[in-house]
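In this view, the complex is presented without one of its protein chains, the others remaining in place.
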Amino acid sequence: MHEGSITIRLSADVAEIERLNRIVRQFGELHELPGRTLYAVNLALDEMVTNVILYGFAETKGEETKGEEIVVRIEVHPPELRCEIVDGGREFDPMQVPSPDIQAPLRERELGGLGIHLMRALMDEVTYRREHPKNVLTMSKRIR
Amino acid sequence: MHEGSITIRLSADVAEIERLNRIVRQFGELHELPGRTLYAVNLALDEMVTNVILYGFAETKGEETKGEEIVVRIEVHPPELRCEIVDGGREFDPMQVPSPDIQAPLRERELGGLGIHLMRALMDEVTYRREHPKNVLTMSKRIR
Amino acid sequence: MQTQEESLGDVTVLTITGHLDTSSATPFESVLMEVIDRGERKVMVDCGPLEYVNSAGLKVFLLAAKKLETLDGQLVLCALSPSVLMVFEMIGFTRIMNIAASRDEGLRMFREQRAEA
Partner (left out) sequence: MQTQEESLGDVTVLTITGHLDTSSATPFESVLMEVIDRGERKVMVDCGPLEYVNSAGLKVFLLAAKKLETLDGQLVLCALSPSVLMVFEMIGFTRIMNIAASRDEGLRMFREQRAEA
């Protein structure tokens, strides 16, 4: 495994999600992350960035949001991996969202609400803070 | 292009050079470095790490040198790229080595002495310092 | 994401390969719904070559399982990789879906249901 970091700048466009996922996987291969750790960081970032793109700019959707930027940073610092997502979307703390009822029987299971739950289950530590006009979400996970 | 860094730990073994080159190229692709910049950093690191492996431990060659480690760090920090090589080989400042005569006609050209000259030509700024039992070589280059 | 369809007796097997994510969830949903709409009731998805699934993909599995249940059919998933299985566990899908280690085990799940009926 190799220590290191990457900063990825994305625009608030659904087409950027595939680019993010590709870069995250390439990063994981380069740094020789264990498969499970790579899967977890890939999925957590995919879910959270997708949410920012789909919901974070929803109210202000229009031409002026085209320039909105989402900054994703990943840092391999054994024994830990850290990620950070900074976005200028509306204030939103995913840690305040209640978990879906994962005990419900099939016919009662709801389709939504899986993304944030997955991110929280995949990561060891998650913190949200509001910084001026930005949301800052930091996630960390023990590499194994 | 994506900001970021990687730290690569190598043992003083010629087989490690191919691994270094592969990682440097993968890093350049991931971070979307321009082709010429990637070529330059790849070549400069290849030459300097090869020298450390071939000459740095020459006098102490033996079983106890097996554990010798060379640490290479690359950092993309636009508009600049920075590299650092830290090794525990004998004290050696490549900036003190005179340039080969690159004006000599074919029959008078000597075969050696190209590596350090190339590194100096490829990089914009190079500094060497001795730190305790380590050589620290830092190189930087404007990305273009 | 790519899918391939086969018939094993009255079981329709869809093998899914690659990454099931936000952009491929819709095409995958179309494939699965087409199979159900044409009347297939025993549907198995072979997830052996499935490398990645996110919540958009998970929703498609849930949707298909729900739909088949209301039609007295059954969805079986088989050969999930350890990482994909971990995700299914995290959201409780291993409790509400038929998940088999292999194709053979998956086929037995359909047979067992028939025996009960």
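A few remarks follow.
Should a chain be cited, it is by its letter among A, B and C, assigned in written order, with residues numbered from 1 in that chain.
In this text, a residue touches a chain if its C-beta (ideal position, glycine included) is under 8 Å from a C-beta of that chain, and two chains touch if they have at least 3 such contacts.
Fair warning: this is a prediction, and the values are worked out from it, not measured in the lab.
For the omitted chain, the shown partners it touches in the full complex are B. Of the options B:Met1, B:Leu118 or B:Val136, the residue whose C-beta touches the omitted chain is B:Leu118. Although one chain is not shown, part of chain B still touches it, namely residues 14, 17-18, 21, 35-36, 39, 42-43, 46-47, 50, 100, 102-107, 109, 111-112, 114-115, 117-118, 121-122.
As a working rule, only the chains that are shown with their structure count from here on.
The largest tally of C-beta contacts between two chains is found for A-C. Among the other chains, the CA centroid farthest from that of chain A is the one of B. Averaging C-alpha coordinates per chain places the centre of chain A 26 Å away from that of chain C.
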